[in-house]
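Encoded as C-alpha cells, here's the structure I'll be asking about.
What follows is an incomplete set of chains from the complex, kept in their original frame.
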Amino acid sequence: MKMIEAIIKPFKLEEVKDGLLEIGVHGMTVTEVKGLGRQKGSKETYRGAEYKTDFVPKVKIEVLVADNMVARAVETISRHAKTGTVGDGKVIVSDLNSVVRIRTGETGDSAL
Amino acid sequence: MLSHMTSMKKFLPVLLSFAMLAGGTALYVQNAGAQAPAPEAPAAAAPEAPAAPEPPKIDTGDTAWVLVSSALVLAMTAPGLFLFYGGMSRGKNALSTMMQSFVILCLISVQWVLWGYSLAFGPDIGGIIGSLEWFGLSGVGTAPNPDYAATIPHQAFMLFQMMFAVITPALITGAYAERVKFSSFCVFTLLWATFIYDPLCHWVWAVGGWVRNLGALDFAGGTVVHISSGIAGLACALVVKKRMGHGKEAMHPHNLPMTLMGASLLWFGWFGFNAGSALGAGELATSTFTATNTATAASALAWMIAEWIYRGKPSALGVASGAVAGLVAITPASGFVGPISSLLIGAGAGVLCYIAVMLKPLFGYDDALDAFGVHGIGGIWGALATGLFASKAVNSAGADGLFFGNPAQLGIQAMAVLITVVFVFIGTLIILAVVGGIMGLRTSEEDERLGLDLSQHDEKAYS
C-alpha cells in the first residue's frame, strides 16, 4: 500500500477526483495549500503599500492506494491535472507502514 | 500584462471623466452666478428664515422627508445593492462586483449634475429629450419648481431623481458580473445612462414626455428603473456570454449573510424610493409605505413557499430574493393601491420571479445574479399589475385599473412596457456593440480565472 500526494491547480480538483473514482479509488483527502515554484505569484496594492506574493493557491490531494493501483493512479492524476502551463504541480509517492479504518478496525488494503 | 493598445483604451474613462470636469469648469462663472437662491438665514449655523413670502412656499416637513428619502435611496445602491450582489458573487470577484455599484454612484452623481438631469428633466424638446439648458445645474436652484414639486426646493427633487439615475445602471451589473473589464464597464455605464436612462426618464416623467402623455401609471419607477435595468441586463447577458465554467464548475455565493444584509437595506431604503416619490410627507407617502411593506413581505413568503413546495426546503437566499422581487413589483403601483391589492401583487411577484429564475437554465444565458429574472420579470409584472389593481379610491390623481372597472388602463400599461422593452433592448445592444468593438468587453481568460479582484484591481477582498 502506498500514499500518493499530489499538488495541483485548484480548479482541476473536480476533474482529478472524478478520474480517480472512475479507476476505482474510493476515497481521498484534500487540503488547501499555498504553493511556491516556477509559477509567478500575484501583486496586491493597498493605498501606498505594494505586496508581491510568491505563493499561489493549490490543493493537495492525498490518496492511499493498494500497490497494484499506484501506477494507474499516478497516471490518472497527472493526466487530469495537466494544463501544460507552469504550475501544474507534482505527484509524490511514498511508503507507509499500516492503515486502520477507525470504524471497523480493519487494516491493510481492506481499510481503504 | 497589458499591451500598450489596451492600456490606451483603458484610459478612455479617464479622459471621459476629465472631459466632464473640463466641461463643468467651462461654465463655471455664469453657473456660480446662477446659484442665487432665496436669501438664507443670518447665520450659517442658524435655522432657515421662512422662505420668501410669495408662493410656492417650501414645507419643512416635506423637504425633510424628501432629503431623507434621497439619502435612503443612495443607501440602496451603496451599500444595499452591492452587499446583495457582492454576497452572491464568488470570493475572488467580490470586490469587483461591489466596486461596480460604488463607482456607478460616483460616475452618475457627476454625470447627473453636469448633463444628466438636464437631459432628463430640462426644458422639453418635442417630448423626446430635455435641452442642455440646465447643464451643470445652471438655473436649478433651491426655489421650488412647481412643475415637479411645489413644496420642496428644486434641487431636492433633482437629488431624489439622481439616486434613481444611480441605482438603475447599478442593477444591470448583476447580469454581467464576474467577467467584464473595469474600463469597459465604466464607459458602458456612462453611455447607457446618457443615451438610454436619461431619454427614457424624460419620456415617462418629464413635463411633456410622450409616454407620460399616454397616461401610463408608474408611481416610483417600475418601467424607468426596473424594466429598463432588467431588459438591459438580459441584453448584456446575451452579448457578454457566459462566465468560464458556467454550468460546469460550482459557483457558490461566497457570503450569504452579506446578501441578506443587502436585501434588508434595500427594503429599508425602498421606503425612500417609493414613499419618497410622493414628494411630501402626508397621506400619499403613508399609503405608499403601507403598500410597499405589504407587497415585499407577501412576495418573500410566496417565493419561500414556492421553493418549499418545489425544492422541499425554503432558503435564506430565496426569501431575500423574494423580498426584492416584491419591492420591484410594487414600485409602479405603490401609490395607487391599497394593502390587499399590495398583498396580491407581492404574492404574484414572488411566484413569478421564482419561476423565472428556475427556468433560466433552459434558455442558457448567464444572467449571473438574476438582474433580468428579478428586475425584468418583476418590473413587467408590476407595471401590468398596476393596470389591474390601481384605484382612484386610493389616489384620486391616479386611475382605476381593470379590477376597478377600467380595462383600458391595462392596455396603456402594456403599451408602456412594450415601448420600454423595445427601446432599452435595442439601445443596449447598440451600446454594447460600440464599446465591445472599441475596447472589448471581457477580461482575458487568465484574468477571469484568477478573479477580477486581483486581475482588475490588484486587491483581494479578504486576507
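A and B are the chain letters, set down in written order, and residue numbers restart from 1 in every chain.
The definition used in the following text is that contacts are C-beta pairs under 8 Å (C-beta built on N, C-alpha and C of every residue); 3 or more make two chains touch, one makes a residue touch a chain.
The model shown is predicted, which means the values in this text are computed figures rather than measured ones.
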Worksheet item: For the full complex in this file, how many of each chain are there?
Response: A x3, B x3
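Criterion: only the chains that are shown with their structure count from here on.
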Practice prompt. Quick one: report the Å distance separating subunit A from subunit B, using the average Cα coordinate of each chain.
Written response: 47
Item to complete: Please give the residue numbers of subunit B that touch subunit A in the complex, ascending.
Response: 245, 249, 449-450, 454, 458-460
Worksheet item: Quick one: in the complex, what on subunit A touches subunit B?
Response: 11, 14, 42-46
